[in-house]
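A single protein chain has been omitted from the complex, and every remaining protein chain is retained in its original position.
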Amino acid sequence: MFSAEVQIRVRYAETDQMGMVYYGNYSTYYEVARVEALRAAGFRYKELEEEGIIMPVLENHSKFIQPASYDELLTVRVIIKKLPGVKTTFNYEFINESGDMIHEGETMLAFLDASTRRPCRPPKHLLTILKPYFNEGKAD
Amino acid sequence: MFSAEVQIRVRYAETDQMGMVYYGNYSTYYEVARVEALRAAGFRYKELEEEGIIMPVLENHSKFIQPASYDELLTVRVIIKKLPGVKTTFNYEFINESGDMIHEGETMLAFLDASTRRPCRPPKHLLTILKPYFNEGKAD
Amino acid sequence: MFSAEVQIRVRYAETDQMGMVYYGNYSTYYEVARVEALRAAGFRYKELEEEGIIMPVLENHSKFIQPASYDELLTVRVIIKKLPGVKTTFNYEFINESGDMIHEGETMLAFLDASTRRPCRPPKHLLTILKPYFNEGKAD
Partner (left out) sequence: MFSAEVQIRVRYAETDQMGMVYYGNYSTYYEVARVEALRAAGFRYKELEEEGIIMPVLENHSKFIQPASYDELLTVRVIIKKLPGVKTTFNYEFINESGDMIHEGETMLAFLDASTRRPCRPPKHLLTILKPYFNEGKAD
């Protein structure tokens, strides 16, 4: 299992007149969180696109437990439970400044060849980085 | 069952560098679609808030089948399968200009008293409007 | 002078916790307004990009006179004062449901060749549509 924590500060632009984060903005937080989690592990999403691969989202699931408010520093735990294949799933757990788990998310993404828009394998570089997290019971 | 169709034109701001609608923007489309569907039926969400009720989203599920592109006029079918109680679920089906179903969404929302933030009943006015759609097999 | 009116309904996503439209969202309204104003005149911005021309914004000026609130139907008057050259300027006047002018905007855009990113002439089709509005004092 791969797991990493990313911090995101709530922007004013992301609130709505209910006085909390607009529900549609969590998907952007997922994007930031998975990109930063992979960067911390040594992988840059931008380079993936430069190599001609894109990662569109196939499914998005969100569960809103408690609202997040303006200027809160949210901790997002990004989890990959299974080594990526043609598809890969990211889970997100949001913890607020009081330590409460306020939100859960899950996105399934595909690897696509940008020119043909057909499914492809994840780049080797990414698998090399992620494999050690999934070699359960084995020395690395 | 309640069902209504709403049209939404894709804005440039809503695209991303993949050349399609950014996945996080569909939740905004859901918001616009459910508000406009209810307006067409005679209910204005704005008045709900003026009466001291808010409707935060509890769950959001999205399935991305095909991308939507800039300037496309999307038809969103908004469906309520069950008469709203303390919670209510909306389903969304997106049809593009070629007639393809490109996206499916589902949101579950709660009715909350804005001052106490505690669950409450839907306003009578809304139920009066929606009931006829669910009186199956009965005259109204 | 070219002038056209476009209506835009304020979305919940566009409000912030001040209970009004977030200031950064007016630029999106400008985009929608200029695109719809040109569509009404017979020109589709999407086709411009398909012909290999893009129109990035060079300058943006906004004056916030009164706030706009959720669900308001804003009328945006789009004005082009001078026939487009390599650059073109759009002015926007926002009128709320009470008839008050609540916001003024101005954007200057360039025509660029999408492949070279160098300035280019506006497409003939657009000039053909716009010229009659600027042939002052002459029969058309």
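Structure notes:
By written order: A, B and C. Residues from 1 in each chain.
Here is the rule we use: a contact is a pair of C-beta atoms (placed from the backbone, for glycine too) under 8 Å apart; a residue touches a chain by one contact, two chains touch by 3 or more.
Because the structure is predicted, anything quoted here is derived from the model rather than measured.
The chain that is not drawn here is touched, among residues C:L58, C:L73, C:V86 or C:M101, by C:L58. Although one chain is hidden here, its contacts on subunit B can still be listed: residues 12-13, 15-20, 22, 24, 70. Looking at subunit A, the residues touching the absent chain are 11-13, 27-28, 31-32, 35, 44-46, 49, 70-71.
Interface residues of subunit C with the unshown chain, by the touch rule above, are 17-18, 20, 23-28, 31, 49, 54, 56-64, 67.
The rule is short, and it goes like this: only the chains that are shown with their structure count from here on.
Using mean Cα coordinates as chain centres, the one most removed from subunit A is C. Taking shared numbers over all numbers used, the subunit A to subunit B interface scores over half, which places it in the same class. Distance from each chain's C-alpha mean to the overall C-alpha mean is smallest for B. Note on chain placement: the centre of subunit A and the centre of subunit C lie 35 Å apart, centres being C-alpha means. Separating the CA-averaged centres of subunit B and subunit C is a span of 29 Å.
The distance from the centre of subunit A to the centre of subunit B, with each centre set as the mean of the Cα atoms, comes to 26 Å. Subunit B has residues 27-28, 31, 49 in contact with two or more other chains.
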